[in-house]
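As you look at this complex, bear in mind that one protein chain is not there, while each of the others sits in place.
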Amino acid sequence: MPHIVVEYTANLRPEAALGTLLPKINAYLIAQRTDSGPIFPLGGIRSRAVALDDWCIASGDDAEAAFVHVSVKVGAGRDEATSKRVFDGLFELLKAHFAASYARRGFALSMETATFGEAGTWKHNNLHARISAAAAAAAAAAASVSATAATTAISAPDSAAAPPIFAAAVRAAHPV
Amino acid sequence: MPHIVVEYTANLRPEAALGTLLPKINAYLIAQRTDSGPIFPLGGIRSRAVALDDWCIASGDDAEAAFVHVSVKVGAGRDEATSKRVFDGLFELLKAHFAASYARRGFALSMETATFGEAGTWKHNNLHARISAAAAAAAAAAASVSATAATTAISAPDSAAAPPIFAAAVRAAHPV
Partner (left out) sequence: MPHIVVEYTANLRPEAALGTLLPKINAYLIAQRTDSGPIFPLGGIRSRAVALDDWCIASGDDAEAAFVHVSVKVGAGRDEATSKRVFDGLFELLKAHFAASYARRGFALSMETATFGEAGTWKHNNLHARISAAAAAAAAAAASVSATAATTAISAPDSAAAPPIFAAAVRAAHPV
């Protein structure tokens, strides 16, 4: 979690640079934090884009009209203010991504959010452990560089290891 | 809003005339009215059909069996009796559309409806403004025709402009 689905009418291809959208969405979600750390566990973020080959907008008269509909599902447990801030920001990202298309043609962009788990969720995910292992390896490498560096600069910060350690920490906070 | 998704098993193609279904669904929804005007804003109606290439029905023994599942999502705010009438009518339309397939083979048609906004909805849609602009242009053209016609027939009605003006009105009533 979270899961993101981007449905788009196929007439937006290639104009809307859809290949760059999912990494951009994920990077945005990864960057979202509260004082206690990242909001979403890195290994739980999964986005997909689905092209629609058969659609009809309004009366169907405007063949150039297009739409994008984004569904976001997150696990329960985030407070409402945080969720709203995160989702508002995500929608701004989407508006910016599609601004040129929006300016040029009939265009409807919509986003809905929902919470998983109404009637149950099951998970089996080795990405957290893999990200953790990668983080540990990076931390070990950084510590080794630090130790070496310490011979010339005692105060060299360990900051290179921080992001992966953060990723491990948030995993504990939001088990997925 | 509303959003309609028609999932269908690919073995219904081409027999089920799926190319004609979405415009038919949209036309039905556009035509739904209460005393205060159209129920759905014209620029908010978006339908799509998704072919399923990989499916299994029951035990999988009957390769000719087929199914169609339709999901309808609408914004909150319509009363229950109106919604039921609209959805019952939509399901009758679907039954009629697939009647020949239903008569000929194993066939399961199902429809579910849900309300958007449980956990939030965001919208950015220029279709309303475009439809409005088209309506204004049509109204202006009709008024100009009217004005010309008025030289010979003072009471010539302005009715040509009514449908697009209605569309603009419902937009105000149901902002999307």
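Annotations
By written order: A and B. Residues from 1 in each chain.
The rule is short, and it goes like this: contacts are C-beta pairs under 8 Å (C-beta built on N, C-alpha and C of every residue); 3 or more make two chains touch, one makes a residue touch a chain.
Treat the numbers as computed from the prediction; the structure is a model and nothing was measured.
Across the entire complex, the residue among A:17, A:49, A:93 or A:136 in touch with the chain not shown is A:49. The residue touching the chain not shown here, chosen from B:31, B:100 or B:114, is B:114.
Remark: the residues of chain A touching the chain excluded from display are 1, 3, 18-19, 22-23, 25-27, 30, 42-51, 73, 116-127, 130-131. Not every partner is drawn; the one left out touches chain B at residues 7, 9, 52, 54-60, 62, 65, 67, 69, 83-84, 87-88, 91, 94-95, 102, 106-115.
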